[in-house]
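Below: one structure in structure tokens.
Removed from the display is one protein chain of the complex; every other protein chain stays in position.
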Amino acid sequence: MPSALINVPKKARRGDVIEIKTLMSHIMETGYRHTASGDVVPRDIITSFTCRFNGTEVFRADLYPAIAANPFITFFTTVTESGKFEFEWIGDKGFSETAQASITVE
Amino acid sequence: MRIAACIALLTAVASTALAAEIPQAERRSGYSFMSPDTKAMQDEDTANPGMLFVLDGEALWQRKAGTANKACADCHSDARISMKGVAAHYPAFEKALGKPVDLEARINLCRTNHQQASPFAYESHELLALTAYVAQQSRGMPIATGDDPKLAPFVEKGHALFMQRQGQLNLGCTNCHDDSWDKKLAGSAITQGQPTGYPLYRLEWQSLGSLQRRLRACITGIRAQAYDYGKPELVELELYLMTRARGMPVETPAVRP
Partner (left out) sequence: MANSNHTTRRTVLGLAGGAAALVIVRPADATPAMLQAAIRNVVGEANVRAGKVKLDIPPLVENGNTVPMTVSVTSPMTADEYVKSIHVFNEKNPQPNIGNFYLGPRAGRAQISTRIRLADSQKVTAIARLSDDTFWSATADVVVTLAACTEEAI
């Protein structure tokens, strides 16, 4: 299973705007490269990234071959209650990975 | 313009007389040549893609392998304790072979001898991940390679290779990395070639890679025939470079352009 790194504060106050950072292992093969013998290396990228908080979508991204290998995505969200962030990466060749992080509202 | 500048530089390099070793006080990690953006990528673990390999290495450390059905952890327990400072002494002299081995080769010797498993291929994800995990336990510690007196003749061989001109460009490592490290080549910093953060994540590679991979690329860059992975010449070069970087902190997993 590919590794992911997620940075979410463990604790925050209600109403705080927090930054979430995510890093996912993936080669992001563009589909525009050729082997020495001239064959196209088939595209193999992550096409979609979603973050849900307690089941509700709070951020989503469509990714294209121009996103660098091992996609790094950061964004902000407002803390409303204690709960669980769920992250989902979906891509070519049936790629589908998830990660989770919890936050406690003080 | 760019090509003209390169020619001017290389001509200057070629006409420089004898290389002098960089004094201790002037030794600079490749980190110090990088842009603030690239430095930021190395500085924060969540932003450093090399850490993804370290995480994979941590999992591999616990995984049983081979007919002995042993994991690294079964002999070495917690790597955070047992591997602390180990990478700072590599390449090290391997008695059974009568020659130095680098950290990757050490890991593969453990696999074949103790786990009775097949060795990982050079530059395989597994070997890079496990090496990065072990080396990361020495992060921040000063490089101390070369203490063992049995290494001396091999350090000397590595030094000779470093000085030797070769390839169609007729350049030695020293012509760029001792003599011209304060200059640029096609817009890129030349750097001193201090191997403080291997295996490291190179933006060009978009992956982690070993010091041997970097050396092979450099040798190809001067249009010489690169030594195959694992050849004694590469290990001797690694050994000399690590003794040349003595005292500098280990940065694994570093990020470089």
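Just so it is clear, A and B label the chains in written order, and each chain counts residues from 1 on its own.
Everything that follows uses one rule, which is that contacts are C-beta pairs under 8 Å (C-beta built on N, C-alpha and C of every residue); 3 or more make two chains touch, one makes a residue touch a chain.
Only a predicted model underlies this, so the values are computations on that prediction, with no experimental measurement involved.
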item: Residues belonging to chain A that touch the chain removed from view; value: 17, 30, 32-36, 41, 58-69, 71-78, 80
item: Positions on chain B contacted by the hidden chain, ascending; value: 2-3, 6-7, 10-11, 14-15, 34-35, 37-38, 40-41, 168-170, 185-188, 190, 203-206, 217-218, 220-221, 223, 257
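Assume only the chains that are shown with their structure count from here on.
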item: Inter-centroid spacing, chain B versus chain A (mean Cα positions, whole Å); value: 31
item: In the complex with chain A, residue positions of chain B that touch it; value: 45-47, 49, 51-53, 55-56, 59, 206-207
item: Touch list for chain A against partner chain B, complex; value: 2-7, 21, 23-25, 27-28, 68-70, 72
